[in-house]
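Only a single protein chain was left out; the remaining protein chains are all shown in position.
Let's turn to chain A:
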Amino acid sequence: MLITQLKSKDAIASLAQGKTFVINCHGCKEVYFPEYQADELQKELAAEKDITEIMTRDYICNPDHLQLQLEKYMDKVKDADTVLVCSCGVGVQTVAKYLEEKRVFSGCDTYPLPGFQGVTPQELDCAQCGECYLNYTGGVCPITACSKSLVNGQCGGSKNGKCEVDKDMECGWERIYRKLEKLNKLDTLKHPTKVRDYKKPFDFSTKDGE
């Protein structure tokens, strides 16, 4: 679940050097892509810069699909000095890997889009941390509701129930404590010390053709 956001016009203009081939990914259903803004900005750029072609496709993060899509443009790609990709970070990396010899740049920033699971926006966040702590915390996620992602209780920074980092945000550990108190489950806090495990349980690396 993520969101792609166009970089500023100045930033993109400075990337589009020489003949530039633009690839837009209009995204998959989990991604928000600013299609109309990209369209507008690229038209503006085309007036000032040498934009050889603008290609818009979906799922460019799929290497086979990308290859197929790019096939009939390969002459133009070869001819270009720069390839500017407007997509999420995975899409840009896929293009860069495929067009090994090209200067491939990203026209976008990628942010996680918290609260999306499936297609329905939720008000709660999951950072997909791998080791779910919700069972210890009354269902309030300590990773996303606490600015320091603490798993063993409140830091000394909370004031009037607000977080030291953001006075408009409720302290997550205050929420956890009150929730457990309400559930009559404060005993849950007496579990042994937890040490976070950042080891990835799965190997996500792509094994294509290696």
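The rule we apply is simple: a residue touches a chain if its C-beta (ideal position, glycine included) is under 8 Å from a C-beta of that chain, and two chains touch if they have at least 3 such contacts; residues count from 1.
Criterion: contacts and distances are computed from a predicted model.
J.: Name the chain not shown, per its UniProt record: "Methylenetetrahydrofolate reductase", "Outer membrane lipoprotein-sorting protein", "Cytochrome c oxidase subunit II" or "Phosphate transport system permease protein PstA"?
T.: Going by its UniProt entry, the chain not pictured is "Methylenetetrahydrofolate reductase".
J.: So which of A:Thr56, A:Gln93 or A:Ser147 would be touching the chain we can't see?
T.: That would be A:Ser147, which touches the missing chain.
J.: Tell me which residue among A:Gly18, A:Pro112 or A:Gly157 touches the hidden chain in the full complex.
T.: Touches the omitted chain: A:Gly157.
J.: Which parts of chain A are in contact with the chain that was left out?
T.: 147-161, 164-165, 173-174, 177, 186, 189-190, 192-196, 198
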